[in-house]
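Up next is subunit A:
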Amino acid sequence: MTTTHSHLDEELQLLKTDTLNMWKLVRQQVEKGKEALIQHDKDLARQVVAVERRVNAYELKIDRDCENIFALFTPVAIDLRFVLAALKINSNLERIGDIAEGIARFVIDIDKQFDPELLKVARIVEMFDMSNAMLLDAAQAYEQEDTRLARTLFKKDEKLDEVNNEASYVITDYIKSHPDNIRESLHILSMIRKLERVGDQTKNIAEEIIFYIEAKVLKHKEPNK
Partner candidate 1 sequence: MVKDYVKKPKVMAKDVNLYYGDFHALKGITLSMEENTVVALIGPSGCGKSTFLRCFNRMNDLIPSTRITGYVMVDGKDINDRSMNVDELRKNIGMVFQKPNPFPKSIFENVAYGLRVNGVKEAKFIEERVERSLKQSALWEEVKDKLKKSAFELSGGQQQRLCIARALAIEPSVLLMDEPASALDPISTAKIEELIYELKNQYTIIIVTHNMQQAGRVSDKTAFFYMGELIECDDTKTMFTNPKHTRTQNYITGRFG
Partner candidate 2 sequence: MMDSGKIHRRKQASQNFVFTLFTLMSASIVLVLFVILGFIVIRGLPAISWDFLTKMPEDGMTKGGIYPAIIGTFCLMLGSMIFAFPIGIMSGIYVHEYTKDGILKRFMKAMTNNLAGIPSIVFGLFGMSLFVNDLHFGDSILAGSLTLGLLVLPVVIRTTEESLKAIDNSFRVGSYALGATKLQTIRKVVLPMSLPNIITGLILSIGRISGETAPILFTVAAYFLPKLPHSIFDQVMALPYHLYVISTSGTNIVESRKMAYGTALVLVLIVLILNLLANVLRRYFGKKVKMN
């Protein structure tokens, strides 16, 4: 029996393209947040805040598309899992978009350049890069239906957690030695907390990818160490 390329396939492809576009936008938001922080570029930060509206618009559109696909095509089996996964990936991406916006607002709130030493000891740039790399890997895993790549994300998330766990000690030490920079130090700590959330969200996305391709539910299970 030959499989035909159906109308539903077209709709699913469209949904995938939209999701990947949103993904790209969200990664740009995180990347711009990092740049804004390092350069202390308030304009760039404001841009991030503005673009967040586009991320939200994407979320609404993908939500609606999923709703329509459910209503009009009543997908089953892998098609059903794909749409369910798209729906959840969508909301995870939207959260990451919110996080990027939150980071940008911290940047806007501080009037002077962040102390490079603070950024260095807090390892925040490293965190940015790690979470962005995770987002990229996840997007690739989604695009190419690569569950092996998706599984690598669980390990990477642990590294983010590690930095996050050390952060409170590091920031406490820094504040002790730089009592003038308490506010910006606390902002950095908040950003670190947020970036850790990016890792969690990406991990959720990886679980959804594996769910839709392999029909395995990995949620709420300890990943193999």
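Candidate entries met the following condition: all candidates are chains of the complex that A comes from, given by their letters.
Things to note:
Throughout what follows, a contact is a pair of C-beta atoms (placed from the backbone, for glycine too) under 8 Å apart; a residue touches a chain by one contact, two chains touch by 3 or more; residues count from 1.
Nothing here was measured: the structure is a model prediction, and the numbers come from that model.
This complex places subunit A in touch with one candidate out of 1 or 2, and it is 1.
On subunit A, the positions that touch candidate 1 within their shared complex are 1, 4, 6-8, 67-68, 71-74.
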